[in-house]
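Just passing along the structure, written as structure tokens.
All protein chains but one are shown at their positions in the complex.
Chain naming follows the written order as A and B, and within any one chain the residues start at number 1.
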Amino acid sequence: MLVGIQNLFAAIPATYLHSVGTWLAAILTLLVLSYIVGYMPLYRLAGHLFIGVSSGYAAGLAWHTVLWPRLQLLIVDPAQYWTYGLFFALGLLLLTRGIGPLSGLADLPMALLFGVGAALALVGAAMGTLVPQVGVAITSLAPSSFGGGATGWALAIDAALLLIGTLLVFASFHHTQATEDRPAPGLRLLSRAGIVGRKILLVAIGALFSGALISFYTVLAGRIQFLISDWGAAIAGMRF
Amino acid sequence: MRRIVIAAVAVIAGLLVCLSMLLPSPWLGRVSDMLLEGTLILAAFALLLGLLNILRTHTRAVFQGPRRGQSILLIVALLLTLAIGLLFPQSAANAWVFDHVYLPIQASLGALLAFVALQAAYRAFRLRTVDAAILLVSSLIMLFLQIPATAALWPRLGSVRDWMLAVPVAAGVRGLLLGIALGTMATALRILLAVDRPYTGEE
Partner (left out) sequence: MIVCPNCQHHNHKQATHCAQCGQPLADAVHCVCPSCGALNPIDGQFCQRCLTDLTVPVAQAPTVPRPEPTPEPPKVDSGKKESAPQAQKPKTPERPARRKRRDCKDRSAQREIAPLPDPAEGREPKGLEGGLAELGGDPLAGVTDVLPLETAVALPHRGAPPSELRSEHEEQEDAHLFSSLASEPAPLTAAAQQVLPPLRSKLPRWLKLVLSLLLLLAAGVPSLSPGWLPGPLTPSADTSKLLSVLSSLGSDAQILVAFEYGPDHAAELDPVAERILEQLADQGVQIHLLSTEPAGLGLAQRMLHGSDSLQMGLDDEQIQVLGLLPGREIGIRTLMRSVEGAFRLQTVASGPHGTDLTHTPTRISGFDHVILVGDDSRILRAWIEQAPSTLHPLAVVTAQVYPALVPYKASGQLSTLTQGPTAAIELQASTSRQITPLGATDGLAALFVVVLCVAILANVLPTKSNNTR
């Protein structure tokens, strides 16, 4: 039966599928963009459709690329791949999360997920971000280490500015304030530094924001181009 | 007792993986590989769990909620896509659904962010404070410098852009990244020390 369905689909002319697909994509695009004019029902319709399709697509991929190969190995050689059986059983327990009285069964697989994930995040953040970034921030500021001459001086100044800027931004994350009972001149200095750090942070956020604008604009331009060229061609083709 | 056992599993699994990344021990490596591949399987099951939760919620909504039409559409789309994905995984049908349903909707949802971002820019660019002025000037300058034509018409502006990205922006972002890394480490430590136990149900 599966072969029959597949053959049926293959029998449909590709141009027809292409046309139908283009029209469907255009309609779905317009449904989502109707959010701009504030008309929500069509937008919600597209949103629900997307949730359904994306969930089904993700589940299908998860089965075929992660679970099914390992299940095959477990069936063929259970002695060697017994751990897969253990984790498949835990996975089935995980699926009970959300079923009221059985929800507690999912605690064990969740604990494994969180434990391993936390360990990876901890070591990754430490060895992958903290150490390398601190290492590159604390660097020699001697112009000679950058090649000497005017270029060396320029790069040394840049490195100094980078180090000072990073420290000032770090100071801006500090929230303890001095009080009359606890006069702390150091904290006041830290607060002043934090104020400057916040300004530097805003420069970075401005750059991030401009990048975000470019990205989102490019996506919108892509949709507009699809509507103009692809859908326009489909509409023009209908006239014949 | 049960909670202690579950917390112990999380802590021990996490510690084993941590140690395997720090110590070059073959035994630790094998245990860690087993745990990693096992949690990969669990992560795939977590995707299935998400699907089940959606089905459960919207099935309830079909019988009780006011918007049962949308829930019916969701369930039908989900089951149809799942069936195609399970039965014909690498087929043209699966590709067609992705190209003509999934991709257009998600791309359009991303395009909506342009409007949201522009409205956010309108609010953020009001010059009430020095901070707002800095944000405005920085955004406009970086936007201007990233237009390819500016570097073509005035080559020096390309160097200015590179300097801005390499010094002030990098300083700010590096501070952010360090803050994120420290926050991540603190959160992960809390889980590994069983101070936070997000894996248990309602307590």
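Simple rule for what comes next: a contact is a pair of C-beta atoms (placed from the backbone, for glycine too) under 8 Å apart; a residue touches a chain by one contact, two chains touch by 3 or more.
Predicted model only: the values in this text are computed from it and were never measured.
**Student:** What does the interface between chain A and the hidden chain look like in terms of residue numbers?
**Tutor:** Looking at chain A, the ones touching the missing chain are residues 18, 21-22, 36-38, 54, 57-58, 61-62, 65-66, 69-70, 72-73, 113, 116-117, 120-121, 124-125, 127-129, 132-133, 135-136, 172-173, 175, 191, 194-195, 198, 201-202, 204-205, 207-209, 211-226, 228-230.
**Student:** Suppose we count only contacts with the excluded chain; which residues of chain B make the list?
**Tutor:** So the residues of chain B touching the missing chain come out as 29, 32-33, 36-37, 39-40, 42-44, 46-47, 89-90, 92, 95, 98-99, 102-104, 106-107, 109-111, 113-129, 131-132, 134-136, 139-140, 143-144, 146-149, 151-153, 155, 158, 165-166, 169-170, 173-177, 179-180, 183-184.
Everything that follows uses one rule, which is that only the chains that are shown with their structure count from here on.
**Student:** Using mean CA coordinates as chain centres, what's the gap between chain A and chain B in Å?
**Tutor:** Computed from C-alpha means, the inter-chain centre distance equals 3 Å.
**Student:** If you look only at chain B, which of its residues touch chain A in the complex?
**Tutor:** Contact set of chain B toward chain A: 2, 6-7, 9-18, 21-22, 34-54, 56, 67, 70-71, 73-89, 91-94, 96-115, 117-118, 121, 124, 130-131, 134-143, 146, 163-182, 184-185, 187-189, 191-192, 198-201.
**Student:** So in the complex, which bits of chain A are touching chain B?
**Tutor:** For this pair, the touching residues of chain A are 2, 5-6, 9-10, 17, 20-22, 24-26, 28-29, 31-33, 35-36, 44-64, 66-67, 70, 83-84, 86-88, 90-92, 94-95, 97-98, 103-104, 106-123, 125-127, 129-130, 133-134, 137, 158, 161-162, 164-166, 168-170, 172-173, 197-214, 216-217, 219-220, 222-223, 226.
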